[in-house]
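To keep things clear, I will list the structure first and then write my remarks on it.
Certain chains of the assembly are absent from this excerpt, and the rest are unmoved.
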Amino acid sequence: ASDARGDVVVAAAADTRDAFNEIAAQLSERDGITVEFVFGSSGLLREQVLNGAPFDVYVSANVAFVDEVVQAGAGVAESQRQFAVGRLALISAEGVALPANLDSLSQFGRVVIANPAHAPYGVAAKEALQSLGDYGQLASRLILADNVADAVRIVDAGEADVGIVALSLVIGRAHVEVPATLHQPIRQSIVITTRGAGNDAARRFVEALESQEGRAVLSRYGFTVDSP
Amino acid sequence: MNDWFPLWLSLRVSVIATIVAGVLGVAIAYVLAKWRSRWASLVEAVVTLPIVLPPTVLGYYLLTLLGTRSSLGQSWESLFGSPLVFTQSGAVVAATVSALPFVIRAARAAISNVDARVEESARVMGLAEWRVARVVTLPLAARGIGAGIALGFARALGDFGATVMVAGNIPGQTQTLPVAVYDAVQAGDDATARTGSLVLGAIAVVVLVFVTQLFARRR
Amino acid sequence: MTSLLVDVRVAVPGFAVDAKFAADVGVTVLAGPSGSGKSLTLAAVSGTLRPMRGVIQLDDVVYCDAARDVHLRSQNRLLGMAYQHAALLDHRSPLDNVALAVRSGDTATRRTVAMETLQRVGAESLAEARTRSLSGGERQRVALARAIAGNPRVLLLDEPFSSLDLAARAELRALVKSLVAERQLIALVVTHDQADVDALADRVVRYEPGRTVSAGE
């Protein structure tokens, strides 16, 4: 239905796309609530939330952004939660063997990560590389993608041999998980916006994430959730 | 693509934006061209600036300027009852601002190139200034104005960055075709992206051929 | 009696001319060598060029007074002008060219007046021609029609017949003469053709490089 609005509009970081679509499908089936998603970069979505975007829920992989929204009075403080932790994974281009682990990256050509200047997965990837002491030497071969979804696409186009991306986006394909100990946790934060405060569907969506089914879906997509 | 909403929205937004930018841009270009001052090219350079900013950044500044927290945005809301940003009006504003510099610069060049002697002779014939503009200057500058409007339309139709910031990417409400294409690319939905691009291209070709013909001087 | 007073110094980079004469109802011919400032004088009268100093005045209507920086807009001078090179609006039909110069009436009236005017100069068959492909003589006919269509007080004709054959010249000369008499016009006519002078001139202003030009007999 084109012009019929969803019951709740969720603005969410790109790494949640696949998992959220599935959770929304469950919610629609079970409670008849339709969820409309606006996926984008956490940074740009934050600016929009701050300037009056009609989003009921804001989801970011960067806790600081959510804090900022709450501090600016655009988010309901009590609703703020960290609902999952994201993980990194290595993928490789078609025809390129998967690296066994992060240590072996020096044998590959270009490596793509999300831009650590603003993308949480980029920050994490940088930390992981740094903790192995590889970052400086790798820097000139690094491509900084706009966001994790872009990073996946650059690998798919064959323009980078290897990508360090969100596990949640590559769960269905060959990948190597990056040990979570190599970087700070990528905490997925959620908050109901001031606009969405009175929207029951917004609350139901947040609950759905925290429900048993929701957590099952998230963990299937590679997010770490507190054991149900 | 099984959802035609982005197509209609894009058509509507880009046509309205082109008309607004066309009228406004030609008026500004006319004033700049007739303004015999060294400042004219400085002002012209400044109005060209929106092109130099990445559209997203332009959109960011527009959002700050027109958002619900800005005084402009608040006046709009109190006048029209709904906010300007994240609505179709917002999309029109973003597309208009993106298109305007193209119209201005191309039209200004064409208007400046019109032979002043022909305009003089029209004044001596007794035509008032606005009729000189309508009967002589603008028709003789038509091709250049047409080029500006064509570029402006293309820019308005294709705008992604500014629209996505100012109007959002709200499916069924403010999701224009370029935004939908971008979204499809992000989602890895190549088929939709390809169809969307083709449709965009097809519309553009039809409209651009039409615009070019419309502004080609006859006689 | 109505009179156009011209007492100006017209200057452009590298050239200046002083003109001082009064033109009454009738034809005043401006004569003199090429490059002596005849067209510049007409430009000053028409308001296209601002004189460096001096006054142009139609009776008590000041067209321009350089000292007081008064310059009446061209549109308000009630002129009809035919340029040395016709200067038609090439992108409009001959009929439109003439109709645009008609100063009053609605669109239909203007077109009627324009058509009648084209008839008077023998150019009715050209009404819908492609203006830029008119022959030299045809352009001059249309330009003359355009000059008289606005029912002006002052008629400025810059070599109006130069591309015409002898028969056409005689015919249009007669037309100008009768119009001037009929409408009590003040006409300034630039010409190199002695026949024009003989047939039309009520007085002649002689241009000579370096001298103030003024009305002789």
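All chains are identified by letter, namely A, B and C, in their written order; residue positions are counted from 1 within each chain.
In this section, contacts are C-beta pairs under 8 Å (C-beta built on N, C-alpha and C of every residue); 3 or more make two chains touch, one makes a residue touch a chain.
Computed from a predicted model, the values in this text were never measured in an experiment.
Participant: Which formula, in the displayed labels, states the number of copies of each chain in the whole complex?
Facilitator: Taking all copies into account, the full complex has the composition A x1, B x2, C x2.
Quick note on the criterion: only the chains that are shown with their structure count from here on.
Participant: Viewed as a graph of touching chains, is the assembly arranged as a line, ring, star, complete set, or other?
Facilitator: line
Participant: Using only alpha carbons, which chain's centroid is the nearest to the whole structure's centroid?
Facilitator: Closest to the centre of all protein C-alpha atoms: chain B.
Participant: Between chain B and chain C, what is the separation of their C-alpha centroids in Å?
Facilitator: 45
Participant: Based only on mean CA positions, could you tell me how far chain A sits from chain B in angstrom?
Facilitator: 35
Participant: Counting in whole Å, what is the centre-to-centre distance of chain A and chain C, each centre being its mean C-alpha position?
Facilitator: Their C-alpha centroids are separated by 79 Å.
Participant: Counting only residues that touch at least two other chains, what does the list for chain C look like?
Facilitator: In chain C, no residue touches two or more other chains.
Participant: In the complex of these two chains, what residues of chain A are touching chain B?
Facilitator: 1-5, 9, 14, 17, 36, 38-40, 44, 47-48, 50-54, 149-150, 152-153, 156
Participant: Going by the contact rule at the top, pick out the chain C residues touching chain B in the complex.
Facilitator: Chain C reaches chain B through residues 46-48, 73-75, 77-79, 81, 83, 87, 89-93, 100-101, 103, 130-132, 146, 150.
Participant: Quick check: in the complex, which residue numbers of chain B touch chain A?
Facilitator: So the residues of chain B in touch with chain A come to 3-5, 56, 60, 63-64, 67-70, 73, 83, 85-86, 164-165, 168-173, 183, 185-188.
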